[in-house]
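Notes follow once the structure below has been shown.
Excluded from the complex is one protein chain; the other protein chains are retained at their positions.
Chain nomenclature is as follows: A, B and C, assigned in order of appearance, with residue numbering initiated at 1 for each chain independently.
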Amino acid sequence: MAEPLFSVRGLKVALPDMARKPLIGRAPLAEILKGLDFDLPKGSVTGIVGESGSGKSTLGRALVRLLEPSAGSIIFDGRDITHLPEAELRPLRRNLQMIFQDPMSSLNPRRTIFSIIAAPLRQNGLGDNLKGRVAEALQRVGLPQSFASRYRHELSGGQRQRVGIARALALSPKFVLADEIVSGLDVSTQAQILTLLERLAGEMGLTVAFISHDLSVIRRLCRQVIVMREGAIVEASATDTLFEHPQQAYTRDLLAAIPLPEIDDGWLLPVAKAPA
Amino acid sequence: MDEARNSRSRISRRGSSRHGSGARLWLAGGWLLLALLAAIFAPLVAPQDPLAQDLMFERLPPFWMSGSEPGFWLGTDSLGRDLLSRLIFGARIAFIVAFAAALAACLVGSTLGLISGYFGGWADRIISRIVDVWMAFPPVLFAILLVAVLGTGLSSVIIAIAVIDWTRFCRVIRAESMGQARMDYVENARIAGYGRIGIMLREVLPNVVPSIMALLSLEMGIAVIVEAILSFVNLSISTDDPTWGGIIAEGRLSIHQAWWVLVFPLVTLILTVLSFSQFGEGLKARFDPVLR
Amino acid sequence: MNATRPCLDIRSLSTVLPNGARVLRSVSLSVQPSEVRALVGESGAGKTMIGKAVLGVLPLSVRIVEGDMLLEGEDLGRLQPKARRTLIGARTALIPQDPLTALNPSRRIGPQMTDRLVRILGWSGQRADLRIRQLLDEVQIRDPDRVLKCYPHELSGGMRQRVLIAAAFAAEPRLIVADEPTTALDVTVQKQILRLIAQLQREHGTAILFVTHDLGVVAKISQKVSVLYAGKVVEEAETAALFAAPQHPYTRALMAATPRYTDPFASLKPVDEAVLAGLASEIAAADQAWKRSHG
Partner (left out) sequence: MLLQRFLIRLLTMAITLFGVAVVVFVVIRVAPGDPIAMMLPPGASDADIARLRAFYGLDKTVVEQFFIWLSGVIRGDFGTSISLRQDVLGLVFNRLPATLELAIVVLLMALAIGGTTAILGARERGTAVEAGIDIASGAALSIPDFLWGLVLILLFGVLVPILDISGRVSPQLDLPFVTQFYLFESLVRLRFDLTKDLLGHMLMPAVALALPLAAIISQLLKQSLKEVLDLDYVVLARVKGFSETQVILREALKNAALPTLTLVGVQFTFLIGGTVIIERLFSYEGLGNMAIDAVINRDLPLIQGIVLVFALLFVLINLTVDMMYALLNPRLRHG
């Protein structure tokens, strides 16, 4: 087996719970992630799946160190990045990229697509031949060169998400976090974006953490899956194993709850025991 | 009071997105340009010496009324000074005060608002507390007090207006920066390797610039009014220089004998204030192609 | 008897935006009593707008330019606004998309559920209260006393959606418009909610116009389906027949694009350019014809 790119042990993240914040003083901390252990193997796509409140997005943000863990360790490419301060992280950022869920909010409305894609290049010492590199990034995601001079609002949803991918991949990073990148898109666009990511990940040998609430999508894209619930890992295994022989009741419930696009008269009939 | 500040900024936002901006922008800009040119070339365009008193010509009515004298288009005041010339020279003071005071208030307020909104934490707490204290002063009284303390004069007026009105910028820009700081592209910039100041200048600032511009224009109008109010209570510039507020104060006294001494500066002032606020909103609408 | 008079009959409905663009393009469809008809399409297909048009809650900018809507034989377009409102209030209900914004945050659940019964239908408060409790029981809410006194923010998303379903069925409407009622929910909650809607629909014999973007949901809940693209019905069929043999190329493409974990490599197929080109010319032809006949 290949050496893991990420090695995570006992990872805990606690965030201030603003709902319970007293009027004076700090909000109490709520433990979002309750001690996670897992590895992300190099050069493959790992799915992280869970329902809302499972902590999957928090986990993603901790991996790329937008959040600082409260306990445990994150080893990235042999280096402990658990508590690295922002300034020391900056040289590593080139290899820790992210594609956001909502391209509307993740692309600055006042910058051209060129400027958006060029920013990480410039900031990471790849400022030479910017034009060429941006052109290459656009071409890689199947966008015409003329898009370089456009703004966010001049693009469709699918095109925006392509820009998000182009920007993240322009640096040829070792790791990319994809956080629910198709959940706002129509199925036809979703299929395009996912096949694009699938192809690029294969071509560039990327390590990807693919966060999604949709197990159907995960099955196609990922080599292994981590199922999360309430800040803990329910089950983690190779994709085929998970789908063919789910070990945990929760995983089986999740699978059974997906409405497949095929006729099944029994699906909606109440089962003997009331749903939990 | 956060809610209040947020909704304050919402007013300026909603105004801009609704109406077409073209006609407003041109009308408002046209008047301001006219007034500005008159101010710059005042000695050339003013038909009379604004300070020349002539008791033979006191309270002459405007040109279309009987008893008017050629050359005194808008009539004269109770000392026989030409009203049009005084208005033209008054525009000089009005514009100097408008530009200088509004820029100073803008610079201080926007910087503090940006820092407060983007960085949050202690910086925000301290700045917000100062803003609260400032907001507890009646602004006009504060301005009058400051000018009384600093002594009358152009620079006192400018300083007083900047000192009372920086909070307007601070409040709005703080609220907008807070909204910006929550956007994903701020995190995206961190992912790209930018530091905090870099993100503030690169990602946040460009998105609040339209608001700053609209506020700046609005503030210029307000500065003109505050200057007029200060002149009105006889606390602005030295009494020799004609100011719009000073003319209004005279007009208020002789209102039953010579209404025009009040009407013309009042109309000038209203047009100017309206133009500044509409110009700002129009600019904002024009440079905000990316709403939503 | 049932087949002679549909519960809802929409005939050639077209709407336009202020700039003259057509949003709905001569949509015709009908819902028989006790039938669930799904309206499926991607964003911009106009599926939500059809439901809003029926209920008379279109955005102000959208104008109906042609077509009739018959609710149990009554032509909605010919009624006075007041009579129309009362008719819609008495015979229809809406299950909205987002349970978070569908309840008034400053009113307690109880009055929000009973106000239609009391103030529009003229029931006594006691009768309305009994009715609501009965429905809450049907949607498996076991502590009605507490729930009725709650403010919306005190309930979870799934609970709120149950409350909304109970309120929708309370007045025994003939037709319910369900506008993506499970899109905002997690899959496990979605399954429970779909199950509840199906169960109540069967027991009360209500017709449902079920708006969704998810072919999976269509397959599970509906008997008939209309596939929409750009405000036009491109295919209409019995649900079973549609999934057995989709006729229109767009329907086939949509099915191939929908992910299926049981068959990962046969699904998630990007829509073919040729299909989209075909759709575009179909829409253009329809618009030309419409322009000719409407000058």
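The rule we apply is simple: contacts are C-beta pairs under 8 Å (C-beta built on N, C-alpha and C of every residue); 3 or more make two chains touch, one makes a residue touch a chain.
Note that this is a predicted model, so its numbers are computed, not measured.
Within the full complex, the residue among B:L74, B:L112, B:I248 or B:L283 touching the omitted chain is B:I248. In the complete complex, the residue from B:S85, B:T243 or B:Q278 that touches the missing chain is B:Q278. Across the entire complex, the residue among B:I40, B:M65, B:L141 or B:L201 in touch with the chain not shown is B:L141.
Not every partner is drawn; the one left out touches chain B at residues 1, 3-4, 7-8, 10-11, 14-15, 18-19, 129-130, 132-133, 135-141, 144-146, 148-149, 151, 221-222, 225, 228-229, 232-233, 235, 248, 252, 255-256, 259, 262-263, 266, 269-270, 273-274, 277-278.
In the full complex, chain C touches the hidden chain at residues 52, 55-57, 59-61, 82, 85-86, 88-90, 92-94, 96-98, 101-107, 112, 115-116, 119-120, 151, 153-154, 164.
Quick note on the criterion: only the chains that are shown with their structure count from here on.
Placing every chain at the mean of its C-alpha atoms, the farthest one from chain B is found to be C.
Separating the CA-averaged centres of chain A and chain C is a span of 33 Å.
With centres defined as mean CA coordinates, chain B is found 49 Å away from chain A.
Centroids built from CA atoms put chain C at 53 Å from chain B. Remark: chain A residues 64, 66, 86-87, 90-91, 93-94, 96-98, 100-102, 105-111, 119-120, 123-124, 151-153, 167-168 touch chain B in the complex. Touching chain A in their complex are the following residues of chain C: 42-43, 140, 186-188, 190-192, 194-195, 198-199, 213-221, 239-240, 243-244, 253-255, 257-262, 264-265, 267-271. Put simply, chain B touches chain A in their complex at residues 183-185, 187-196, 202-203, 206-207, 289-290, 292.
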